[in-house]
Every structure is written in C-alpha cells, then in structure tokens.
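For this depiction, one protein chain was excluded, whereas all remaining protein chains were kept in their positions.
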Amino acid sequence: MSEETYISDEMRAIVGKPFNEAVSFPVSRSDIRRWAIAVYYPEVPPRLYWDEDYAKASVYGGIVAPEDFNPFAWASASPGMTTRRAGFNADYLETTFGIQGPGLKTNLNAGSVTDYGSRMRPGDVISTSAHVLSYTEKSGRMGRMLITIIRTTWTNQSGEMVKQTNQTAIRY
Amino acid sequence: MSEETYISDEMRAIVGKPFNEAVSFPVSRSDIRRWAIAVYYPEVPPRLYWDEDYAKASVYGGIVAPEDFNPFAWASASPGMTTRRAGFNADYLETTFGIQGPGLKTNLNAGSVTDYGSRMRPGDVISTSAHVLSYTEKSGRMGRMLITIIRTTWTNQSGEMVKQTNQTAIRY
Amino acid sequence: MAQTATLPTVGQELPEFVRDTGFQHWNRYAAVNDEFIDIHMDDDAGKAAGYPTAFGMGNLTWAYLHLALHEWFGEEARISHAEVQYRSAVTRGTQLHIKGIVTAVRPGEVDVDVWAENSEGTRLAPGSATVHLAGS
Partner (left out) sequence: MAQTATLPTVGQELPEFVRDTGFQHWNRYAAVNDEFIDIHMDDDAGKAAGYPTAFGMGNLTWAYLHLALHEWFGEEARISHAEVQYRSAVTRGTQLHIKGIVTAVRPGEVDVDVWAENSEGTRLAPGSATVHLAGS
C-alpha cells in the first residue's frame, strides 16, 4: 500500500453501507410517455410506451417503461421534496456520509454495468438503495485517479429486482 | 380600407372558426408536481401542489394545479402523438387552416388576457378549442404590423370553464 | 404561505418578489411546458434573432406574476383574471423583480397592477389581475 492515497480510513469504513435510499412516487403514464418522447426525439416513440390498447395486445399486456427509465427524477416520495442543488460537489458521496472526501476537482461518469429484471409499469412504486462496492486507485494520464464503484439496486413494490447497476466514477 | 393589407379574404374567412381542438391525457399528480418544481425553482414549491395530505386540509380539498398549468404539454390524447416540429413557422395559424399566411418573418407573443374558472386537478381531462377573434393592422416602429388575437377556451370533463385566454400575436 | 394580515388598501405597494434568470430556470420551464425553442436555450439563436443572448419565455414571466399574487394574497386566494403585455425580452442574467400595487378594493376582492421589471427599473412585462381573497 502506497503512503500517498486518496482513500482515507473513514472512506474505507463506508464501503458496503447503504445510502441514497429512496422510494419513488407511483410511476405515471405521463412520466413514461414523456421519457419515451425525449429519448426517441425527433422520432415518434413506439406505441408500447404510450398507447394502452396497443400495449395490452403485446407480450407485456400493458404499457411498460423503457429499461433506462428513471422513476426518481424531479422528486421522490421519500425522502420528500428538497431544494435543487446549485453547482456540483465532487465529494457528494462522502458528504452524504458526513465524512471528508478527497477534495478532487473532477468527477467523471466513466460507465456502468447493469442487469435488468422486471420491467417498470404505470403505478409501480420503486425503492432504491446504493452502496460503495469499492474504492481503488490507478495512475493515468491525469496523474493519480480515484475510482469509485457504486452499486445501486432498484426493487418494485412486489419485491422484484428491477435493475442492479454498478456505476464507475473517476475522480482526479 | 387600404389597398395594401396583410389580411387576405381567405384570412378573413377563418375568423371565428375553431382550430387547435384537443383533448388532454388525464392530468397526473406527477405533471402538477413537476410544473410546480419548475416554476418555483429554485424554491421548494408549496405543498398544495404535491402533498395530498396537506392539500386535503386546504379549501381545495385536494391537490390542484397552478392556474397557468398546461395539460397539453408534450402530447395530447387527441390528436395523438405527432413528430416534433423543428424550427418555427410564423404562418403556423394559416397553415393549420390550409390557407396562405402573410409570409412575415417575425412573430412575437405580445401578451394575453385570461379569465380563470375551475381549478385543474389530478385526473381531469381538459378539452380545448381556439379561434381567431380578430386580425387587425397597425403601423409601428417596425412598419406595418399584423395583429392577431386568438381566443382559446379550456373546459374540464364536467363542462366547467377552466380558462379563457385572448392571446395577442404581432407579426412583421 | 403567509397571507396579508390586514385588508389591502388602494395604493398599497406589495413586497417585491425576485428571480434570477438563465438556463437553469428556462430549461426547467421548457421541460414542463414542452417549450424547447432555440431562442430560449441557445445564445447563438438569441443573437440570430437580434438579442444579446438567449432569452426567457413570456409564459415563465406569466408564471412568476401568478407566484407573486399567491405570495401576496395567500395560496387560497383565487385569481379570477390576469393580463400581461410582453414588452421586452428577458435576456440571460436579467434579475426579474415582480412588483405590485393595489389599484382597487371591493368586498372580498382586489385589483392590482403587477409587473416584471429589471434591476434598472425598466418594466419588461406590465400586467394586472383581479384576486378574490380567501375566506371571503
């Protein structure tokens, strides 16, 4: 282990601990319809996402949300309405736990690995919980970089896994 | 009547004729909540717009939409999903009627006069119809201007007037 | 939300309501009103239209006038009539001051002039409204 590290003992201690726990408002048909319009823009989105009659006759038996639909956008039922954050804090994760972050300037979303389970549907109430899977360090073009992998799991009101994502953030 | 006019006989003939008739999808709690977040940004919006328990105890007896809420945003139940228009057509109104517009370059929203009736609520299905109230002309800084007043009426599923707006557009 | 503790009087100036403006505000409004128009989200388009920057939606100024009315008269007050003229564009970075003055008082009802001006005191959007006071 090198003497110089971004990974403090405090940071090691939060690995595996839940954060960002939230419960969505019920997914509305309008949320799904608008999501589909946005990601298919400028094309008309498939009827599966907005035409109940069409969707009923499909294998899904009704409207479903696109796989990547986010039911936590804008506000969640729990925690409730909050003020919008202005600006960006690269230490957001550590701040959430009330510990000191590495104080780096840049935070990049480097990618994600996702397994999908049940499709989201109108009326679904989705629960989420995240935890840090790992902190690692690596040397790159930008010098020493901190790599954080966060695992987020979404579950529907029947307890079925909706998706599980490992998201990689690179800070330097 | 001057010899030179933007107002053709075809245009005079559409005055009073209905257009832009539409029926909204049912208003969702999510639509109202997001509207309130957007217009109150960066403040937290009043609970009346997103907290059913709070709203039940108010004179309204439940969540209502802000007066200026637009239930036709993104898509309407009738007419159905359409492709997004790219760019802006100052002759949009006349094009809707299949007649030739004055072909002017600039179209400004000069203002509006609105009477409000019943508040919109979750589940409401709003119908709308518009018609040209008047075409007039006036000389101004920008030369001869065409002034169009469009009256739009919104009605809820119980036949109650929700709002009536006279909107003034100036073209030159 | 606070309501005026005493009855409004003609000539009464209402406390100003202030909003900064910019893409954070405009794009959220575009998001809910489906008003994705280049002049409101792209400085280049604003310049092509003859303005120094992109500029805000008239409809968003309209929304702010309504927010101010409820700020002044309470969330249970009923706005029965409102009107506005859009005179000048709200360019990027303009601070909007929504101001009002009571112009008439009738039993349970007031008329107000309500308008948006910039920090230099130029009225960008003058308007007026009739409000039924709650509980009356």
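All chains are identified by letter, namely A, B and C, in their written order; residue positions are counted from 1 within each chain.
Everything that follows uses one rule, which is that a contact is a pair of C-beta atoms (placed from the backbone, for glycine too) under 8 Å apart; a residue touches a chain by one contact, two chains touch by 3 or more.
What you see is a predicted model, and the numbers here were worked out from it, not measured in a lab.
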item: Displayed partners of the chain not shown (whole complex); value: A, C
item: Contact with the hidden chain (one of A:25, A:50, A:74 or A:135); value: A:74
item: Selected residue (touches chain absent from view) among A:78, A:114, A:136 or A:157; value: A:114
item: Residue, one of A:14, A:27 or A:48, that touches the chain absent here; value: A:48
item: Contacts of chain C with the absent chain, listed as residue ranges; value: 23-24, 27-28, 30-32, 36, 38, 41-43
item: Interface residues of chain A (partner: the chain not displayed); value: 31, 34-35, 37-42, 46, 48, 58-60, 66-68, 70, 73-74, 84, 88, 108-116
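Going forward, only the chains that are shown with their structure count from here on.
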item: Length of the line joining the C-alpha centres of chain A and chain C, rounded to whole Å; value: 36
item: Junction residues of chain A - those touching two or more other chains; value: 84, 86
item: Residues of chain C whose C-beta touches two or more other chains; value: 24
